[in-house]
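For this view, one protein chain was removed and the others were kept in their places.
Letters A, B, C, D and E name the chains as they come in the text, with residue numbers starting at 1 for each one.
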Amino acid sequence: MKMDEITTNEMREIIKMDPLVILPIGATEAHGIHLPLGTDTFQAARVADDMAERMDNVLIAPALPYGIHSSMRNLAGTINITFDSMRSFVRDILDSFARHGIRRILIVSGHAASSHMTAITEACRSVVSEHDVKIMFVSDYRIVEEREDFRFEGDGHGGVIETSRMLAIDPDIVGSERPKGVFIDSDCVVLRDASSCMPDGIAGDTSKASAELGERMNNYIVETLIGMVEREMR
Amino acid sequence: MKMDEITTNEMREIIKMDPLVILPIGATEAHGIHLPLGTDTFQAARVADDMAERMDNVLIAPALPYGIHSSMRNLAGTINITFDSMRSFVRDILDSFARHGIRRILIVSGHAASSHMTAITEACRSVVSEHDVKIMFVSDYRIVEEREDFRFEGDGHGGVIETSRMLAIDPDIVGSERPKGVFIDSDCVVLRDASSCMPDGIAGDTSKASAELGERMNNYIVETLIGMVEREMR
Amino acid sequence: MKMDEITTNEMREIIKMDPLVILPIGATEAHGIHLPLGTDTFQAARVADDMAERMDNVLIAPALPYGIHSSMRNLAGTINITFDSMRSFVRDILDSFARHGIRRILIVSGHAASSHMTAITEACRSVVSEHDVKIMFVSDYRIVEEREDFRFEGDGHGGVIETSRMLAIDPDIVGSERPKGVFIDSDCVVLRDASSCMPDGIAGDTSKASAELGERMNNYIVETLIGMVEREMR
Amino acid sequence: MKMDEITTNEMREIIKMDPLVILPIGATEAHGIHLPLGTDTFQAARVADDMAERMDNVLIAPALPYGIHSSMRNLAGTINITFDSMRSFVRDILDSFARHGIRRILIVSGHAASSHMTAITEACRSVVSEHDVKIMFVSDYRIVEEREDFRFEGDGHGGVIETSRMLAIDPDIVGSERPKGVFIDSDCVVLRDASSCMPDGIAGDTSKASAELGERMNNYIVETLIGMVEREMR
Amino acid sequence: MKMDEITTNEMREIIKMDPLVILPIGATEAHGIHLPLGTDTFQAARVADDMAERMDNVLIAPALPYGIHSSMRNLAGTINITFDSMRSFVRDILDSFARHGIRRILIVSGHAASSHMTAITEACRSVVSEHDVKIMFVSDYRIVEEREDFRFEGDGHGGVIETSRMLAIDPDIVGSERPKGVFIDSDCVVLRDASSCMPDGIAGDTSKASAELGERMNNYIVETLIGMVEREMR
Partner (left out) sequence: MKMDEITTNEMREIIKMDPLVILPIGATEAHGIHLPLGTDTFQAARVADDMAERMDNVLIAPALPYGIHSSMRNLAGTINITFDSMRSFVRDILDSFARHGIRRILIVSGHAASSHMTAITEACRSVVSEHDVKIMFVSDYRIVEEREDFRFEGDGHGGVIETSRMLAIDPDIVGSERPKGVFIDSDCVVLRDASSCMPDGIAGDTSKASAELGERMNNYIVETLIGMVEREMR
């Protein structure tokens, strides 16, 4: 069920049933020459949709399609939200959820950069400290990445994982190129223009990507998350 | 063309052609017993889609589906963004547009409450004062409302205009009830709970709504906006 | 009774009687070649004085003579307060009123620009949500403007209404010129320099202004406000 | 000349002559059982008026009648502005002065509490670091207090100095009592309620006050300030 | 006892005994050609150490070695914290103390500039208004300076007092020069570069300084503070 498609009365009834509300957070960010700018949004939205299909009592909030970026910031199409704006905007959304009596929230962020994650974490902490609400905050990308089977050498932003998943989600908006790119560590130097870390705009060898692999990754994420929710969000 | 479906390279090429970028801003807000919470988002998104269909060189940015609310704030499902969060989040989006060389931006807000409009206006002013960019900011709702033919006595939030337009946009998510409601002026008293201004959650007599009327309204908005853009955003 | 002319002991006694406290908010803003920069302050202060004369139990707080401006911002003498400063300064004043036990507040703003009004409204909302206090917030200008009899074609900033009222309030500080000016709509384009909307610095044909008309306007405002206060602020 | 009584054209001409703009800052603050809440505003305004009378090329800006308070904060009628609001409001005023080309500003604060003074000083520093403008910032109270002849044992807030000056400025709003009060040092303990430092609401023996003494004090301030301006603000 | 050298369990036991926690605040600031940049930190730390030696139940928190500066800001090595950063950082420290149940806090600031003192005072006020905690806030420099015996003509920053005290604290980091400098009053003009007030970087005739004198000053401060604590912080 999607929150934007129901009425306030339906919402009131659903809240009484103590639903799990999923808030997908995406991004508008350069993802190499082959993946669309909305890659992170499409991935997070897909996770939410799949979970809603397999679980009862799930409500999907409208996706927030913007996030915080550093290395991709200067590439055409990357829309960069500052730390404070992101933190307070997400806090406001969560605060409204809590005020309406929602008690179980899952945030799925397609984007996983550390400032982005910290901003959202700070928003969550602020809301859990003020309301009686449980918030689980994950990046679907990190869930895949931590799994042994899905590790590819040097893989990262716009690499095998993201290309495969997008091929499984919507092949029509994936380009035909399969670029290769490296991530160059800055040795802890804080860069003015972090794009030098990824001269090709991606990290990994996307020739290894496939829709089939992406389907398995997407499934793995959904199953993992369903397990986590069942374990922790009762 | 949708920004989230193109790659960074495509974006770079499009920017060279000096596109009009449309940013739809919606809301997640109680809209009576018959309209969905995402009403404002659906309306703004539809305006953007129709404009992109009828004009060349238009690029649609991902819609922001949250806004600032007062009278509906306490009704189930209304997600309320605070003034400062809204202003700075929108400013960040516009700032990124301008940094990438976009010079013509149209913001269409489905929601038209005055704090919401002022927050976005402040964001626009901040960006036009710092960048060489032209921003037109409208509420599609206000465009209809100002037109003599579309005036219905006591019509307002969730009334004839919004019901008609939603019937034209997506009748499947419009309920079958046709409620009637009044707006009760607070005589300039600043209310702690402004929901008392609209005890029925809407204003107007929605029995007068129809898909055909909504179609005409949607067309009128799109034509008006195309005229304004052609006049002012060259 | 003026707040700045009484002692703290007198204040304490007056508060026990549940007074209506009027806070006049003005502006220092260019008002054409014939009206003084303090026009908005003089008008709001006059409304407060007249109300205090005709009602019992009214206390006038010191007028705040600065506000938020856009179209007049670049003309000599316009002092522009930023949105956040205005909002928090007014909030502090209201907060102090409420902490001292004042329960009925009327804010009369001579200036009526939308950012200015929103900033003050936000301040009021913040205070009514935290304290048991009733706040009525009006612009005297808007009260006149909404009245059929006082509508003059194209009239606006520094026009027939403001010139007439200032002639009634203090003719010595009104110049002898009676300029004519038009307001040029920006078609929703957010302007870097909004002064292009009013190339003559005013809107309307001030040759139609007179002290007699201004007297009637001032009376109308005061009577309207007394009615609103009696209806709503008991 | 008062800024609020002149037109924008007159303002533009005056600015060309490089005027000294005086901004009086007052307060609305309990001043014992005999002095009015606006004491600090009346004193600062009087200094400005007298200087304008004795010097050429002086323009008086509208007085800001609110400030920052600690020890008097809880007494009826004290309106307390928070540090950040005060700093940013004054900064905005000064910033507007500077943008219009004003190059010589004198701020006279009737109130002299240390947080109040620091907030205004911070505002001044911010503006002088960004604009080519000279700002002199004084408290008229401190000027008197530092002068040997005007020292009375234990004199302070609402004491001999302030009572005498108010008797010289406007005896009609000075009560007939001549209270005596002591200031009790808190030994550097930061108090939650600082009113315990001045149990009588004033410090000093006001029976020693007189209009004649006040006149001399007021004159001394004006002469001292004229000297400082002539020495430093060329 | 030093807070950084004990464990959390020891801390928990000490808190039960209602200790006096001393927070030394220093600075990194130019202090003439002969005194080290850390002069203010060394002085505050020494006061804390001496008090801990002579009193029971004292716990010393880690010193904060940075502060707010104006006149020395542009000299090599002065590290300047902005007002808001200082205020909120100190508030956070004090807030943590209070949350852990500490009820008696003494802040000793080696640096005594007025913005610096106000920022810390504001932090203290915020914490005492929210927690049941007693905070005494002093500058050791001001304690000496107010004492008749320790007054030297024109003495100030980096002068006889500071040189003498540093000679008593750690002669190895005091240079052999004994400079002479004057403080030039700015006549209340707010300076863009306040270093012109102290062209020699210090104020006073340091040839009068001696370790013996510094020892007496240090003793005087410690005795004075012990007296104040015993009187006020029970």
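Going forward, contacts are C-beta pairs under 8 Å (C-beta built on N, C-alpha and C of every residue); 3 or more make two chains touch, one makes a residue touch a chain.
Note that the structure is predicted; figures quoted are calculated from it, not measured.
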Contacting the left-out chain in the complete assembly, out of E:Asn57, E:Thr82 or E:Ser114: E:Thr82
Where A:Ile135, A:Ala168 or A:Leu213 are the choices, the one touching the absent chain is A:Ile135
Missing-partner contacts on chain A, residue numbers: 70, 83, 114-115, 117-118, 121-122, 124-125, 128-129, 134-138, 186-192, 228, 231-233
Residues belonging to chain E that touch the chain removed from view: 2-9, 11-12, 15, 26, 28, 30-38, 41-42, 61-66, 75-82, 84-86, 88-89, 91-93, 96-97, 100, 173, 175, 201
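The rule is simple: only the chains that are shown with their structure count from here on.
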Taking the mean of the CA coordinates per chain, how far is chain B from chain C in Å? 31
Measure off the straight-line distance from the CA centroid of chain C to the CA centroid of chain D, and report it in whole Å. 26
Of all the residues in chain D, which ones touch at least 2 other chains? none
Using the definition of touching given at the top, classify the network of chains in this structure as line, ring, star, complete or other. line
